[in-house]
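With one protein chain held back, the other chains of the complex are shown just where they sit.
Chain IDs A and B follow the sequence of writing; residue 1 opens each chain.
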Amino acid sequence: MALESTVPVMTAAKRPARAKWRRVFRSKTALVGLFLVSFWVVVAVLAPILPLQSPTEPDVMAMASPFPSATHWLGVDILGRDILARLIFGARTVLLVAPLSVAVAMAVGIAMGMVAGYYGGWVDALISRFSDIILAFPVLVLYVVLIANIGPSIINIVIATTIASAPGIGRITRGLVLGLKQQEYVAAAKLRAESTFYIMLVELLPNCRGMLIVDACLRIGYTIITIGILGFLGLGLPPPNPDWGGMVKESTTVLNVWPFMSVEPSIAIVSLVLGFNLLADGLREAWKP
Amino acid sequence: MEEYPHPKIPTLVEELRNETLGRREFLRFATLLGLSATAAYSIAGIAMPVGAKADDMPKGGNLRIGMRCMEIKDPHLADFAERSNVIRQVCEYLTFTDRNNITHPYLLEKWEVSDDLKTWTLHVRKDVKWHKGRLLTADDVVWNLKRVCDPAIGSSMLGLFTGYLVEDYDTGEKDSAGNPKKSSRLWSDKAIEKVDDYTVRLNCSSPQIAVAEHLFHYPMFILDPEEKGTFGPGANGTGPFEMTEFTVGKNAKYKARTDYWGTGPYLDTFEFVDLGDNAGAGIAAVASKQVDGLSEADAVQINSMKNFPHVAVYKVETTQTIVARMHPDNELFKDKRVRQAMRFAIDREKVLQTSLLGAGTPAEDHHVAPSHPEYAALPKYPRDIEKAKKLLADAGFPNGFETDMVTRPDPIWELNTAQVLAEQFKDIGVKVNIKSLPSAQYWEVWTKAPFSLTAWGHRPLAVMTLSLAYRSNAAWNESNYSNPEFDKLLTEAEGILDPKKRSVVMAKIEAIMQDDGPIVQPFWRIFSTVMDKKVKGFELHPSQYIFAHQYAIVQA
Partner (left out) sequence: MTRFLCKRLIMMLITMLCASFLVFTVCEFSPGSVARKSLGPFATQQQVDILSKKLRATDPLPVRYSRWLGVLLGVIPDPLQAPDSGLNFTDPRGAQYFGNFGYSTLNKLPVNDVIWDRLKNTAVLAGLAFALIVPLSIIFGILSGLREGGALDRLLSVICITFTSIPEFASGVFLVTLFVILWPLLPGTSQLDPGSGWSIPSQLVLPVAVLVIYDFGYVARMIRVSMIGVMERPFIRTAILKGMNTRQVIFGHALRNAMIAPFTVLLLQINFLVSGVVVTELVFAYPGFGRLLLDASLFGDIATLEAATLVTVAIAVTTQLVGDLGYMLLDPRIRVK
């Protein structure tokens, strides 16, 4: 009953892995995306050794004129904390939580989709019904209800993302598996009496890889936005963890005098999400059959 | 010699003359004892602050003020300033304490006190009309007073009246833990008695000076007995406006009465507009003139709005404050040296500058403000990290410790203060994890969390807050603080009329709080807001009360 995805499924011939990745580098879109993402990753990883101000210590002297200056390259926020440092340390949190959440969601979703697509029958029906219920919830509602009730923390955000995203991933996987399971190499593996687990992991999964990686990139981008939204709603990670969404929330009252306080974290979010979106797009282009 | 309404007044006058009594004290006590404000000001030799003359005020127009519109159940249960403001335009109080802490009669014409301060005779004004028609009588007043003394209603007035109108007693039943259940009741059938149609007498079990002030506490509205404590659009009241519309989370609309007994109202209509939780919305609304002003605006918002050409900024010093309070019965905070260390850990000026942009004055950890009449000055102590660390080490925490601090995300200055304090506690080795809970969850746990940041509202007298917050077993004693010496001194202070003698006792109380008390108190807050320049007659009351009948709009 589910509507199949319109993106073409990988055909039987497995493409050599190296050629696959080489084609990525020929896509300009993917390269730009990769650059944006890598920029933040590198900056986040190097954060502890970079010569930065403290992201949590207020600088009272700077508050008189919080604009960007020699000591504070991006200025300070309403509590006098260096914005550049907060952006970089905030990147650490975001780049930890978003990919982690999506990875867990992927694992759960792929498992669900594989099982549903491969076995079919009542297993498929059960998993699909369950997915439908979760998918009927608008994503944001789910997040807000969950986080408002179980509290904001990294674990809880991972849980919320998994619950919200896994069914969607499962659906995509299921669709792919349905298409793939008729292929000869699957039949060959069955004849060889390989275990189901082996078939799923070794024969099916690699062929879904492309689609799923693209989807993962998009989802990471979307999760970053969601984490930003949670921060903006006041449901973000507790202070004083620099939280990009929280930074925008804190500065809404000073838009007309110090607009840079909300523009700078916004640009950070946009650039990172854009990076993942471009990467996803470039990958999709590069891997088209 | 003039005839004074009370025998104690000549004593006060004499003390004023030989300067053992300050002028502010004199004004407050003399008016509490029934002397008219005019007379009191003239004896004290100060010009009485004169409000705008009624004739000068332009008539007509509609005023819109941005303020949260919360649900209202029973006016006698009002617990937030915003709630009382919604009701305040329709219903009124027997007295009125102005921003200088002077209490005037309002729905009362005047009052008389016996020499022993135990019998209060309240004379009700004869010209007050309910907007549904009839006149205000003593019956109405008696009904209202008796109602708030009923524990089943749950009004916080009960706490204020306990000790002189109301007593605790053992009901004879036991609760689930086997402890005797206590309840409250009027100490005598004659505690509140009607003398005639316009006179009510309070017969108290013990002397009480502040009766008139208590009658202005924000839940003490005078309601129509027929409405049995409900409130909504069209509710009956003696006040200057009728409420025409009320939607929680959206707005409250009022229409002016033409037969109001007092001065004003000058506006035709008046509105509160709820702008939601987003702090930026208030500024955006003022910028685009969708509201004419806000009921409150913190220092950061003021900073953004002060350059709008069409608004004026208003400020008032208050005894609003915030305390980081610890449970002395908790493992971590048991030793008083730990609590002292926490007090030595903070840099008050810095907290003030960062979270309030300097709009406030530093506080001294004992919840008595320099503007409180009973304040006794103690030597101030600066931030001392070394000393704090040593105190911690002596108490058994040489490497500091880690703890959670509960707070709420709105208003944002509270969260900002939490963050700044947490930074400073880090310097003595105490790692504080801030738990910011949405309002509803916060109020569930505000008394139970071992370490929490709580904002306290303005009170004209320090002893009011001290008895609400730190007396053993008080209703709002969130710190579970229980010190018999403190309680004894507090009761003593409440009974002393002479401010000089009281200061001595207060000094001891303050010293106990600084030594043994449960709080770290960084500052007293200046309360501020903005209002369109076309609004006349607007004044900020330190308790955030809004009196719309005093405001007028200059039509362009």
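Here is the rule we go by: a contact is a pair of C-beta atoms (placed from the backbone, for glycine too) under 8 Å apart; a residue touches a chain by one contact, two chains touch by 3 or more.
Note that the structure is predicted; figures quoted are calculated from it, not measured.
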Touched by the hidden chain, restricted to displayed chains: A, B
Identified contact with the non-displayed chain, of A:L146, A:C217 or A:A286: A:L146
Interface with the undisplayed chain - residues on chain B: 62, 64, 71-74, 77, 79, 154, 156, 230, 248-251, 271, 273, 275-278, 280-281, 283-291, 438-441, 443-446, 475-476
Touching residues (missing chain, whole complex) on chain A: 1, 3, 6-8, 129, 132-133, 135-141, 144-146, 148-150, 221, 225, 228-229, 232-233, 245, 248-249, 252, 255-256, 259, 262-263, 266, 269-270, 273-274, 277-278, 281
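Criterion: only the chains that are shown with their structure count from here on.
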Distance between chain centroids, defined by C-alpha means - chain A, chain B (Å): 49
Residue ranges of chain A in contact with chain B within the complex: 56-58, 60, 63, 78-80, 148, 234, 238-240, 250, 252-257
Chain A contact footprint on chain B (complex, rising order): 277-280, 282-283, 287, 300-301, 303-304, 307, 350, 353-355, 357, 409-410, 412, 415-416, 418-420, 422-423, 433-436, 438
